[in-house]
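Up next, subunit A:
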Amino acid sequence: MDDIGFILTTYLVTFGSVALLAWRVISRGRSLARQLPDEDKPWI
Partner candidate 1 sequence: MVNVTTTASSSTSAAGPAATSPTHAGTRFTRALGIITIAAMLSLAAFGLVFSPADVVQGESVRILYIHVGTVWVAYLAFVITAVSSAAFLWKRTTSLTWDRIAGASAEIGVAFMALTLFAGALWGRLSWGTFWVWDARVTTTAFLFITYVGYLAVRGLGGSQQQRGRRSAVVALLAVLEIPLVHFSVKLWRSVHQDASVADRTTNVTLDGLMLFTLMLALVAFTLVYVWWVLLRQRVLAMQDALDDKGLDYALAERRREVTADALPGSVR
Partner candidate 2 sequence: MNAWQVARLVAAKDLRVELRSRVVLNQVLPFAGLVMVMFAFALDKDNILQRVSPGLIWLATVFSLLILVQRTFAIESADGALDALRGAGVSPAGVFFGKSLALAVQLLTLEVLLTGLAVVLYSASFSPGGAVVMVATVLPATMGLGFVGTLYGGLAIGASGRETLLPLLLFPVVAPVLIGATRATEAALGAGGAATSDGWPWVALLTVFAVLFGVGGSLAFGPLIEE
Partner candidate 3 sequence: MNAAAQAVVPLGVEPVIRLVEAVAVLGKFPALAGTTLTVRRGEIVLLRGANGAGKTTLLRLCAGLVPLVRGSGWVVGCDLATQRESLRSRVGLLGHANGLYGDLSVSENVRFWGATAGAARHEVEAALERMGLAGRLADVKVDRLSAGQKRRTSLACLVARRAQLWLLDEPHAGLDATGRDDLDATVRSAALAGATVVVASHELERAGALATRVVDIVGGQAHEHAAEPAPRAEPASDTDGRGLQ
């Protein structure tokens, strides 16, 4: 069944990429936030 394989691959790749992007930006945010004082975080 080509269809099932193709569909699952699409969903896996898409959701996986989104999760990876989210994880990257969160972990980068954490490591930078630890290095910087509050005045450099204007959104607080």
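In picking the candidates, the idea was that all candidates are chains of the complex that A comes from, given by their letters.
By definition in this document, contacts are C-beta pairs under 8 Å (C-beta built on N, C-alpha and C of every residue); 3 or more make two chains touch, one makes a residue touch a chain; residues count from 1.
Computed from a prediction, not measured in an experiment: that's the story for all the values here.
This complex pairs subunit A in touch with one listed candidate out of 1, 2 or 3: 1. Of all residues in subunit A, only 2-4, 6-7, 9-11, 13-15, 17-19, 21-23, 25-26, 28-30, 32-38, 40-44 touch candidate 1 in the complex they form.
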